[in-house]
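Here the complex is missing a single protein chain, while all its other protein chains stay put.
Here the chain labels run A and B in written order, and each chain numbers its own residues starting at 1.
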Amino acid sequence: MFTLIIFAAPLIYSLQPLLLSRINVVSKPYDKEILKRKKILLYRQIKELEMEFDIGNLNKEDFLLRRSEIKAEVSEIITRIKKK
Amino acid sequence: MNTKIFSLIVGVLSVILFWIGWVSLNPSDEKAMARFISVEKLVNNEISSRTKLGGIVKKGSIQISKINQLDCVFVLKEGSAELVVNYSKTRPDLFKDGAEVIVTGEYRNGIFVADELQTKCASRYEGDLREESNYKLEELEI
Partner (left out) sequence: MTPIAGGVALNLALGCSVLTILALLVYNRTLDHRLFLLGQRLGLAISFFVFISTFILGYQLFTSNFDIDYVARYTSYETPNIFKISALWAGQSGSLLFWLFILSIFNTITIIQNQDRHLNLMPWVIITMSVIQLFFLILTNFITNPFEPTQADFIVQNGNGLNPLLQNITMAIHPPTLYLGYVGFSVPFAFAFSALVNKDIGALWIRSIRRWTLVAWLFLSVGIILGGWWAYQELGWGGYWAWDPVENASFMPWLTATAFLHSIIVQEKKDMLRVWNMVLIILTFSLCIFGTFLTRSGVMSSVHSFTESSLGPVFLSFVFIILASSFGLMFSRMKVLKSPRKIESVSSRESGFLFNNLIFVVMCFGVFWGTLFPVITEAVNGNKISVGPPFFNQINIPIGLALLALTGIGPMLAWKGTSNDKLVQNFIFPIAFGLLTALVLIILKLTVYTVISFSLCIFVVVAISSEFIKGVRVRKNKFNESIFISLFKMIKKNRSRYGGYIVHLGIVLMFIGFTGHAFDKEKEFGIQIGQTEKVANYNFELIRMYEQERSNHYAWITDLRVTDISGNFVTNLRPEKRVYFHKNPDVNKRQPHSELDIYSTFNKDIYSIFSSVSSDNSTAFVKIMINPLVKWVWIGGYVLAFGTIIALWPRKD
């Protein structure tokens, strides 16, 4: 009897959603999720760039140039996020 | 892709692949390669180059020299073919009658002189119980 319950329970639990009425998939704003993630990664890149410059792996010219490039990317992404 | 990087990739790849090919055809160590062959083929064709054989230690065939305990002779059995093998190094623990072994060495004057002897690892999943049902042991006095 116990064995029967152990075996039947997961099956019943699995089939339970079929008893509900149809649920249409409501997709989350997925693109926004990607953009937000990209923004975080770009911020991390700026921090890393600052660290590389502080420890002396990057000269000032390259540092300023790359930082401004990444900042421009971040601005663009923030604009796109705001639009969504 | 940057042409410089592409050329470097092709260069590195070519060098390494060439190196692998070169070593395959011209290994620097004579012990690098051995031809895997059956006992029957070895004996019939008297192949003297470095070879690798697999088989079972014939029951009762292990003879250890009284002068030098490291020196031993046994008969390797593969199917119906048999071959006398001489091995003079420390024998693995699992080496005994009926053990599955792989020997590597050279065939000289009717005897196989092995410089490598391997027995199958104790953690084999199948095989040792093919011939006898080993699990009908009597209770052991310990």
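In this section, a residue touches a chain if its C-beta (ideal position, glycine included) is under 8 Å from a C-beta of that chain, and two chains touch if they have at least 3 such contacts.
What you are looking at is a predicted structure, and each value in this text was computed from that prediction instead of being measured.
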Contact list for the unshown chain, restricted to visible chains: A, B
Touching residues (missing chain, whole complex) on chain A: 3, 6-7, 10-11, 13-18, 20, 22-25, 27-28, 30, 33-34, 37-38, 40-41, 45, 48-49, 51-52, 54-59, 61-62, 66
Interface residues of chain B (partner: the chain not displayed): 1-2, 4-5, 8-9, 12-13, 16-17, 19-20, 23-24, 27-29, 31-37, 52, 54, 64, 66, 68-70, 89-94, 96-98, 102, 104, 116, 118-127, 129-130, 133-142
